[in-house]
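For reference, the structure I am asking about is given below.
Missing here: one protein chain of the complex. Every other protein chain is in place.
Chain IDs A and B follow the sequence of writing; residue 1 opens each chain.
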Amino acid sequence: MTEEQTIVPIKPEELVGRVTELNKAGYRLVQICATKTDNIELNYTFDNKYRFMDLKIALPSVEVEIPSISSVYWSAFLYENELKDLFNIKVKDIVIDYKGTFYKTSVKWPFNPPAPEKPKEEKKND
Amino acid sequence: MTKTILKSLCMKPATVKYPFGPREYHKRTRGKVFIDVDQCILCSLCQRKCPTGAIVVNRNDKTWEIDPYRCISCGACVEACPKKCLRLDNKYSKTSTKKEKELFRHA
Partner (left out) sequence: MTKRTIIPFGPQHPVLPEPIHLDLVMEDEKVVQAIPSIGFIHRGLEKLVEKKDFVEYVYVAERICGICSFIHGMTYCLAVEEIMKLEVPERASYLRVIWSEMSRIHSHLLWLGLFADSFGFESLFMHSWRVREGILDIIEETTGGRVIFGSCKVGGVRKDIDKAGLEIILKKLEKYEKEIKEITDVFINDSTVKHRLIGVGILTKEEAYALGAVGPTLRGSGVSQDMRKLGYAAYKNINFEPITETSGDSYARCVVRIKELFQSIDIIRQAIAKIPEGPLEVKVTGTPNGEYFARTEQPRGEVVYYAKANGTKFLQRLRVRTPTFANVGPLVKVLQGCELADVPVLVLTIDPCISCTER
(Lines give C-alpha, C1' and ligand atoms only; values in the text may rest on other atoms or scores of the structure.)
Protein backbone atom coordinates (compact mmCIF):
# COMPACT_ATOMS: atom_id res chain seq x y z
CA MET A 1 0.00 0.00 0.00
CA THR A 2 1.33 3.41 -0.84
CA GLU A 3 -0.42 5.27 1.96
CA GLU A 4 -2.63 4.45 4.93
CA GLN A 5 -6.22 5.41 4.30
CA THR A 6 -8.68 5.67 7.22
CA ILE A 7 -12.32 5.28 6.21
CA VAL A 8 -14.83 5.96 9.02
CA PRO A 9 -18.56 5.23 8.61
CA ILE A 10 -20.82 7.80 10.35
CA LYS A 11 -24.51 8.75 10.48
CA PRO A 12 -25.97 11.86 8.78
CA GLU A 13 -26.75 13.54 12.13
CA GLU A 14 -23.10 13.47 13.22
CA LEU A 15 -21.85 15.03 9.96
CA VAL A 16 -21.67 18.72 10.84
CA GLY A 17 -20.21 18.05 14.29
CA ARG A 18 -17.41 15.84 12.97
CA VAL A 19 -16.63 18.26 10.15
CA THR A 20 -16.31 21.20 12.57
CA GLU A 21 -13.88 19.15 14.70
CA LEU A 22 -11.77 18.32 11.66
CA ASN A 23 -11.73 21.98 10.61
CA LYS A 24 -10.40 23.01 14.02
CA ALA A 25 -7.71 20.32 13.78
CA GLY A 26 -6.47 21.83 10.50
CA TYR A 27 -7.84 19.42 7.88
CA ARG A 28 -8.69 20.70 4.39
CA LEU A 29 -11.57 19.44 2.24
CA VAL A 30 -10.45 17.27 -0.67
CA GLN A 31 -13.66 16.09 -2.29
CA ILE A 32 -17.26 14.93 -1.82
CA CYS A 33 -18.64 12.13 -3.97
CA ALA A 34 -21.66 9.86 -4.23
CA THR A 35 -21.94 6.24 -5.33
CA LYS A 36 -25.16 4.62 -6.41
CA THR A 37 -25.42 1.03 -5.21
CA ASP A 38 -28.55 -0.45 -3.60
CA ASN A 39 -28.50 2.65 -1.42
CA ILE A 40 -26.54 5.88 -1.85
CA GLU A 41 -23.07 6.14 -0.29
CA LEU A 42 -21.50 9.53 0.30
CA ASN A 43 -17.77 9.96 0.85
CA TYR A 44 -16.41 13.14 2.43
CA THR A 45 -12.61 13.21 2.13
CA PHE A 46 -10.23 15.35 4.19
CA ASP A 47 -6.46 15.72 4.31
CA ASN A 48 -3.94 17.19 6.77
CA LYS A 49 -0.23 17.20 5.82
CA TYR A 50 -0.56 14.02 3.72
CA ARG A 51 -2.66 12.22 6.36
CA PHE A 52 -5.91 10.98 4.84
CA MET A 53 -9.33 10.75 6.50
CA ASP A 54 -12.61 9.76 4.86
CA LEU A 55 -16.14 9.90 6.31
CA LYS A 56 -18.67 7.53 4.76
CA ILE A 57 -22.43 8.01 5.03
CA ALA A 58 -24.93 5.42 3.80
CA LEU A 59 -28.28 6.93 2.79
CA PRO A 60 -31.21 4.53 2.36
CA SER A 61 -32.73 6.56 -0.48
CA VAL A 62 -32.56 9.82 -2.37
CA GLU A 63 -35.36 11.37 -0.34
CA VAL A 64 -33.35 11.71 2.88
CA GLU A 65 -32.04 15.26 3.37
CA ILE A 66 -28.52 15.95 4.56
CA PRO A 67 -27.20 19.22 5.94
CA SER A 68 -24.64 21.25 4.00
CA ILE A 69 -21.10 21.76 5.26
CA SER A 70 -20.54 24.95 3.27
CA SER A 71 -20.89 27.03 6.43
CA VAL A 72 -17.71 25.36 7.69
CA TYR A 73 -15.87 24.92 4.37
CA TRP A 74 -16.92 27.59 1.85
CA SER A 75 -15.73 25.78 -1.26
CA ALA A 76 -17.99 22.78 -0.54
CA PHE A 77 -20.82 24.54 -2.40
CA LEU A 78 -19.31 23.42 -5.73
CA TYR A 79 -19.34 19.72 -4.78
CA GLU A 80 -22.82 19.90 -3.23
CA ASN A 81 -24.35 21.59 -6.28
CA GLU A 82 -22.82 18.87 -8.41
CA LEU A 83 -24.42 16.21 -6.14
CA LYS A 84 -27.79 17.89 -6.58
CA ASP A 85 -27.49 18.13 -10.37
CA LEU A 86 -26.16 14.68 -11.09
CA PHE A 87 -27.70 12.47 -8.42
CA ASN A 88 -30.72 14.45 -7.15
CA ILE A 89 -29.54 14.25 -3.52
CA LYS A 90 -31.32 16.79 -1.32
CA VAL A 91 -28.80 19.00 0.45
CA LYS A 92 -30.24 21.82 2.54
CA ASP A 93 -28.87 25.31 3.24
CA ILE A 94 -26.03 25.49 0.71
CA VAL A 95 -24.27 28.87 0.88
CA ILE A 96 -24.73 29.54 -2.87
CA ASP A 97 -27.54 27.39 -4.24
CA TYR A 98 -27.74 27.14 -8.02
CA LYS A 99 -31.09 25.29 -7.87
CA GLY A 100 -30.17 22.93 -10.67
CA THR A 101 -28.41 25.29 -13.09
CA PHE A 102 -24.78 24.56 -12.14
CA TYR A 103 -24.24 22.24 -15.08
CA LYS A 104 -25.47 24.14 -18.15
CA THR A 105 -26.82 21.45 -20.44
CA SER A 106 -29.86 21.05 -22.65
CA VAL A 107 -31.07 18.14 -20.51
CA LYS A 108 -32.53 19.75 -17.42
CA TRP A 109 -31.53 18.54 -13.99
CA PRO A 110 -31.51 15.95 -12.44
CA PHE A 111 -29.46 13.73 -14.73
CA ASN A 112 -30.56 10.59 -12.99
CA PRO A 113 -34.35 10.41 -13.20
CA PRO A 114 -36.27 7.11 -13.15
CA ALA A 115 -36.85 5.78 -16.70
CA PRO A 116 -40.16 7.19 -18.01
CA GLU A 117 -42.71 5.00 -19.77
CA LYS A 118 -42.79 5.34 -23.54
CA PRO A 119 -45.97 7.17 -24.61
CA LYS A 120 -48.15 4.84 -26.69
CA GLU A 121 -49.72 7.55 -28.94
CA GLU A 122 -46.47 8.20 -30.82
CA LYS A 123 -46.23 4.60 -31.99
CA LYS A 124 -49.79 4.68 -33.38
CA ASN A 125 -49.06 7.79 -35.47
CA ASP A 126 -46.14 6.21 -37.39
CA MET B 1 14.51 39.28 -25.03
CA THR B 2 16.24 41.48 -27.62
CA LYS B 3 18.86 38.79 -28.19
CA THR B 4 16.14 36.18 -28.91
CA ILE B 5 14.33 38.51 -31.30
CA LEU B 6 17.48 39.42 -33.23
CA LYS B 7 18.40 35.72 -33.47
CA SER B 8 14.98 34.81 -34.81
CA LEU B 9 15.25 37.47 -37.51
CA CYS B 10 18.32 35.73 -38.92
CA MET B 11 17.27 32.07 -38.38
CA LYS B 12 15.10 30.14 -40.83
CA PRO B 13 11.48 29.73 -39.69
CA ALA B 14 10.69 27.08 -37.09
CA THR B 15 7.66 25.83 -39.01
CA VAL B 16 7.47 23.56 -42.07
CA LYS B 17 5.35 24.57 -45.08
CA TYR B 18 3.38 21.33 -45.02
CA PRO B 19 2.03 19.87 -47.42
CA PHE B 20 4.55 21.48 -49.78
CA GLY B 21 7.49 20.60 -47.55
CA PRO B 22 8.12 17.08 -46.23
CA ARG B 23 7.00 16.09 -42.75
CA GLU B 24 9.44 14.14 -40.59
CA TYR B 25 7.98 11.10 -38.89
CA HIS B 26 9.69 9.30 -36.00
CA LYS B 27 10.26 5.57 -35.93
CA ARG B 28 7.74 4.81 -33.20
CA THR B 29 4.94 7.13 -34.33
CA ARG B 30 1.56 5.44 -34.17
CA GLY B 31 -0.15 5.94 -37.52
CA LYS B 32 -2.29 3.69 -39.68
CA VAL B 33 -3.04 0.00 -39.16
CA PHE B 34 -2.00 -2.39 -41.97
CA ILE B 35 -2.74 -6.12 -42.22
CA ASP B 36 -1.03 -8.94 -44.08
CA VAL B 37 -4.32 -10.67 -44.83
CA ASP B 38 -2.89 -13.96 -46.13
CA GLN B 39 -1.47 -14.77 -42.68
CA CYS B 40 -4.71 -13.92 -40.91
CA ILE B 41 -6.57 -16.88 -39.36
CA LEU B 42 -9.81 -14.90 -38.71
CA CYS B 43 -9.78 -15.58 -34.97
CA SER B 44 -11.32 -12.09 -34.29
CA LEU B 45 -9.21 -11.45 -31.17
CA CYS B 46 -8.43 -8.03 -32.62
CA GLN B 47 -12.14 -7.28 -32.88
CA ARG B 48 -12.63 -8.09 -29.22
CA LYS B 49 -9.70 -6.00 -28.02
CA CYS B 50 -10.46 -2.90 -30.09
CA PRO B 51 -11.80 -0.23 -27.69
CA THR B 52 -13.76 1.70 -30.33
CA GLY B 53 -15.12 -1.20 -32.41
CA ALA B 54 -13.33 -0.20 -35.61
CA ILE B 55 -12.49 -3.77 -36.73
CA VAL B 56 -15.11 -6.19 -38.06
CA VAL B 57 -14.12 -9.79 -38.90
CA ASN B 58 -16.46 -11.94 -40.95
CA ARG B 59 -15.61 -15.66 -40.83
CA ASN B 60 -18.19 -16.75 -43.41
CA ASP B 61 -17.14 -14.27 -46.11
CA LYS B 62 -13.44 -14.49 -45.08
CA THR B 63 -13.12 -10.70 -44.89
CA TRP B 64 -11.37 -8.32 -42.48
CA GLU B 65 -12.64 -4.77 -42.37
CA ILE B 66 -11.38 -1.67 -40.59
CA ASP B 67 -12.91 1.78 -40.30
CA PRO B 68 -9.89 4.12 -40.24
CA TYR B 69 -11.99 7.03 -38.97
CA ARG B 70 -12.88 5.17 -35.80
CA CYS B 71 -9.38 3.89 -35.19
CA ILE B 72 -7.51 5.73 -32.40
CA SER B 73 -4.11 4.13 -33.19
CA CYS B 74 -3.77 2.68 -29.71
CA GLY B 75 -2.06 -0.54 -30.84
CA ALA B 76 -4.20 -2.98 -28.80
CA CYS B 77 -4.97 -5.09 -31.90
CA VAL B 78 -1.29 -5.28 -32.86
CA GLU B 79 -0.42 -6.67 -29.42
CA ALA B 80 -3.34 -9.11 -29.37
CA CYS B 81 -2.85 -10.72 -32.80
CA PRO B 82 -1.48 -14.30 -32.33
CA LYS B 83 -0.06 -14.54 -35.87
CA LYS B 84 1.51 -11.03 -35.77
CA CYS B 85 0.03 -10.05 -39.13
CA LEU B 86 -1.05 -6.56 -38.00
CA ARG B 87 1.37 -3.68 -37.91
CA LEU B 88 1.18 0.00 -37.11
CA ASP B 89 2.78 2.12 -39.80
CA ASN B 90 4.49 5.35 -38.75
CA LYS B 91 2.66 7.62 -41.18
CA TYR B 92 -0.79 8.98 -40.51
CA SER B 93 -3.76 8.06 -42.77
CA LYS B 94 -4.26 10.29 -45.78
CA THR B 95 -7.04 12.86 -45.63
CA SER B 96 -10.03 12.33 -47.87
CA THR B 97 -13.45 13.79 -48.51
CA LYS B 98 -15.49 10.64 -47.83
CA LYS B 99 -15.54 8.31 -44.82
CA GLU B 100 -14.82 4.91 -46.32
CA LYS B 101 -14.13 1.59 -44.64
CA GLU B 102 -11.30 -0.64 -45.88
CA LEU B 103 -12.08 -4.25 -46.74
CA PHE B 104 -9.48 -7.02 -47.16
CA ARG B 105 -10.43 -10.39 -48.62
CA HIS B 106 -8.59 -13.61 -47.81
CA ALA B 107 -6.90 -15.00 -50.92
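Heads up, the rule we're going with is that a contact is a pair of C-beta atoms (placed from the backbone, for glycine too) under 8 Å apart; a residue touches a chain by one contact, two chains touch by 3 or more.
Since the structure is predicted, the reported quantities are computational estimates derived from the model, not experimental observations.
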**Item:** In chain A, positions touching the absent partner
**Value:** 1-3, 5, 28-31, 33, 35-37, 43, 45, 49-50, 52, 54, 73-75, 78, 96, 98, 101-105
**Request:** Over the whole complex, note the residues of chain B touching the chain we left out.
**Result:** 1, 3-5, 8, 14, 26-30, 49, 51, 72-76, 79
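As a working rule, only the chains that are shown with their structure count from here on.
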**Item:** Whole-Å separation of chain centres (CA-atom averages), chain A against chain B
**Value:** 43
